[in-house]
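Structure, as structure tokens:
Here the complex is missing a single protein chain, while all its other protein chains stay put.
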Amino acid sequence: MTSVWIMLVKKSRAILGFAAISIVAASCGTNAPQDTWQPKGPNSKIIDDLQRPVFAVAGIIGLIVAVAVIYTLIKYRDRGQPIPEQTHGKPALEITLTIIPALILAVVAVFTFGAIFKLAKTDDTEMIINVTGQQWWWEYDYPTQNEFGITQPIISSGQLVMPVGTKVLLRETSRDVIHSYWIPALNGKRDAVPGRVQTLRLEADAPGIYAGQCTEFCGLSHANMRMEAVALSKADFAKWVANQQAAYVAPAKDSLAQQGEEVFLNQCVRCHQVNGLMRADGTPAIAAPDENVWSGSAPNLTHLMSRNTFAGASFDLLSKQCRDEVWNAPSDVVGTKYLAGVTEECLNQKDLRSWLRNAPAMLPMYANATQLKATGGKYRGMPYLALTEDDISKLVAYLLTLK
Amino acid sequence: MAIIERETEVTATGIDIATPTTTYGVLKRPVAATGWRAWVFTVDHKKLGLMYGATAMFFFIVGGVEALLIRLQLAAPNGKVLNADLYNQMFTMHATTMVFLFVMPMAAGFANYFIPLQIGARDVAFPRINALGFWLLLFGGIFINLSWFLGGAADGGWFMYAPNSGPVFSPTHGIDFWAFGLQIAGVASLTGSINLIVTVLNMRAPGMTLMKMPIFTWMMTVVQFLLLFAVPVITVALFLLSFQRNFGARFFDVAAGADPLLWQHLFWIFGHPEVYILVLPSFGIVSEVLPVFSRKPLFGYPFVVFSGAAIGFVGWGVWAHHMFASGLGPVSVAVFSLTTMAIAVPTGVKIINWTLTMWGGKLVFSTAMKFSIGLIVLFTVGGLSGVTHSVAPSDTQQTDTYYIVAHFHYVLFGGAVLGIFSGFYYWWPKMFGKMLSERLGNWNFWLMVIGMNLTFGPMHILGLQGQPRRMYQWTEARAGEGLFNFAFWNLVASIGSFVLAVGILLFLINVVITARNPTKSPLDPWNSRSLEWMTSNPPKEHNFDVIPTVHHLDEFFHRKYEEDPATHTMRQIATAEEVLAEQERNADKHIHMPSPSYWPIVLAGAVPIITFGMIFSHLIAVVGGVILLFASFGWALEPSTAPESDFENQAAHGTALDKVGH
Partner (left out) sequence: MTDAAVHGHESSTGISNIKLGMWTFLGSECLLFGGLISTYMLYRGRVTGGPRPAQIFDIPFTSVSSFVLLMSSLTMVLAVSAAHKSEDKKTNLWLTVTALLGATFVGGQVYEFTAFYNEGLGFSTSLFGSSFYTLTGFHGVHVTVGIIMLMALVGIFKRSEVPGKKAEVVEMIGLYWHFVDIVWIIIFTLVYLIPV
């Protein structure tokens, strides 16, 4: 029997040590991009201020229980003492021990209520961005807001670009299943539910890129449905807005890019819109994703190269080295680096080319014609297009012009 | 109508006993046979309890293998063991299997076996319905798993949120199998709950008032009431889902104006009471084991009873805490935040009472006791992480991350599973007349506890570091820097899962070794306290030679010991053997047990045929329907007993259970 309690004691030390290491390791050191304990804006700070004491109290109570149990095990182990008196309990003691946790929880509840209502406020909104989820990417749609220079709606995807120190309100919905929008550094999650519009407050204290991930299981490629929020200084944000609203620049005559534009018009424009793109006959090329894609939407590729990601945010448009340069840039230069966009040298040729070569091989999607009975032949994701290597080179050259 | 009299001389007043002279049914009522028939046609609550247990153990292994595959996939970034589709099926079926096909049936098995014994009854109220429930559960479980071989299993997660579960988003038949299979298992839970509620309310031994009932029976009764009211809610939800997928209903079709949150509300109104359905049976087991090995009554028995009932009630008012990120609006969130905190109080009461039960005791660290102590500590961890979720804003960071996975595994593995294993070691001699090896049990316990902490402990950290759940791969880009990043903790968790698996394997080895070991267990190996020990190991088919009259909570203990008025210590006045001999001297002369029946298995067998037909061909469903109707009439018209000439006096021979352990 003694060996048992010695083992228990040893084990308890191991548990405590393990817990201590864990807390240290979790709270600092790793800098995981989606760490929930590193708030970078006032909303996530509200949550953090609430959860730290709650975790601490929970930890202390856990420790008290563990110590009490272990102490009891050691003190009252069978050492040949007689069978004890058959007492059935002490009501006064139990009522006390019931009231104490109830009081602790009552205090926690008061602070919780405060935080819930603070995080639900919408009347102090300074900027609105519509966010629409679909399998497996997010569309960002900036309605006209003259105070930010947004004189015509901007439609983007993959990266949410927002000004710092501005109370942004996301209005979320979905075109197919439920998704959930989550940038841990800026706020908790809010589900994007089809048929509903729900709001989430976001505000970043400093320029930077903040990682996130869809957190409501949304089917095959749920794991690949990432997002990034890019906070820019107000001046940089104005530059970004101006670039997004800039007119289409057709590729130079007889260039590879111009041939790429033709491929794009033949293939890609069925689903992907590029604002300002004209057909050979002078009519505007209007994409019709609703005829081909079940959700009725495909990423708008106007100014694609101003984003660092493609296929929503499933893949990097920047090569690893260039991407790290932007992500790790100090907050005073991150805006400049980001606004430089994707240059030919920095382009992640490998991933982009294999995506164009055979998208379903890179990302699990319902893009196989034999599986599309349920949707009446419409894709969920991007299909295999049977492009030649030549076509791919032309397309890449063309896409690089979409600054 | 299910318990059948053979003789009429010993009957209660006011009850007319029919003596059938003709056989109404197509088939004669079977007699208690030997061999496989003795199991397939049995209506004996103990055999059914063992069959529940064996079925649950089988599905535990299935679910465990699924878990190991998941951990293999996630051990390193960009795992290639499973593809996205298979991974989604795997985590869906892991949860479904563990919840519906392992923990619930295992609890049903314990309840079936021990409730009648603990309340001094000879069987349950409706033995044939009891058998029907078991067969429905088994067939439902097989039905769900058939989908693996017929185009792929369900891939929508066990929570099966609409509209992702709709025909457009999950075009295979996996979810059809899942929905119908759970429906079948749900009927089993419902019939089981009605049966056990009536048994507990109506069939207690004389003198056993509700507040003298053993605590396990109490907790199981709360569970049955939870099932009674929770199962119909999931039944509705599953019908809506099946009608949409198979008959073109629009319930979750957003284009028709449907609200996807309807599913979430229905699912979690069922789903949260379900959590207590899973864990309260183990609370009951632990509350039996701790007093026995502390040699002291359960501290604050009424508090434990009422806190169990309180959990049962408040459990209905917390469901939306699963939906804090769904967009309920701040008022609802605040209310459900508060109720969730409130339910922590009765749960805390239990922890305190268990600890105080040991305080001042004479603690014997048997394997059963170790598992129970393990539950106290590890469930507390899960309970406290649960409290952090009740803080709704904090939960919006943690929900759908691995922190939640850690939380509910501490609750369900640290709570439900450790309790079940405690029950195995404690009641094994009762069920099989042999004791599991304590030496192997010690290894079993430590490997399981260490394995589970290695597996689920790091998941707290992974969740707080921002790793979401239900992702078939994680990438280095989001893994963080340094040694203690995603890579480290995921690897630790995966290694831990195999340690855990070895621990469980040791249990299975222990079972085999024990079965081969001819040594019989003593009559009362643990110096136990409640009525189930006041009979032979394993019990005879009729449980008790004479129905005991109950004077105390812990009746059996008080027949063995009495208090020394001077010192208040306990002194032994009788051994277990003496108590039992006294019972045998007063044995009832005429004991009447129900005859076996063909109809439960036939009736249960018709149901999966119908559901199979719903999915593939309505013609098959019609065939199933005909069998169902036929079996129903066979059931209703079944002669109330086997012909006299076929009857074998079972009471004299013991039961086939005697042969199990050999």
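Think of it as A and B in the order they're written, each chain with its own count starting at 1.
Throughout what follows, contacts are C-beta pairs under 8 Å (C-beta built on N, C-alpha and C of every residue); 3 or more make two chains touch, one makes a residue touch a chain.
Because the structure is predicted, anything quoted here is derived from the model rather than measured.
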Neighbouring displayed chains - absent chain, whole complex: B
Residue in contact with the excluded chain [from B:54, B:146 or B:197]: B:197
Among B:206, B:329 or B:522, the residue in touch with the chain that has been omitted: B:206
Touching the absent chain when the full complex is considered, from B:43, B:131, B:219 or B:237: B:237
Touch residues of chain B, complete complex, unshown partner: 1-5, 10-12, 14-18, 20-22, 24, 121-123, 125-126, 190, 193-195, 197-199, 201-204, 206, 208, 228-233, 235-237, 239-240, 243-244, 247-251, 253, 256-259, 262, 266, 547, 588, 592-593, 633, 636-637, 640
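The working rule: only the chains that are shown with their structure count from here on.
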For the chain A and chain B complex, residues of the former touching the latter: 1, 4-5, 7, 11, 15, 18, 21-22, 25-27, 29-37, 44, 46-47, 50-51, 54-55, 58-59, 61-62, 65-66, 68-69, 72-73, 76-78, 81-91, 93-94, 97-98, 101-102, 105, 108-109, 112-113, 115-117, 119-120, 176-178, 180, 182, 184, 187-191, 193-196, 198, 211, 213-224, 226, 294, 364, 371, 373-375, 380
Residues on chain B engaged by chain A in the complex (per definition of touch): 83-85, 88, 155-157, 161, 163-164, 167-171, 254, 257-261, 294-303, 325-327, 329-330, 333-334, 337-338, 341-342, 344-345, 348-349, 351-353, 355-356, 358-365, 370, 373, 376-377, 380-381, 384-385, 387-388, 390-401, 446, 449, 453, 457-458, 460-461, 463-474, 477-482, 484-486, 553-554, 557, 561, 563, 568-570
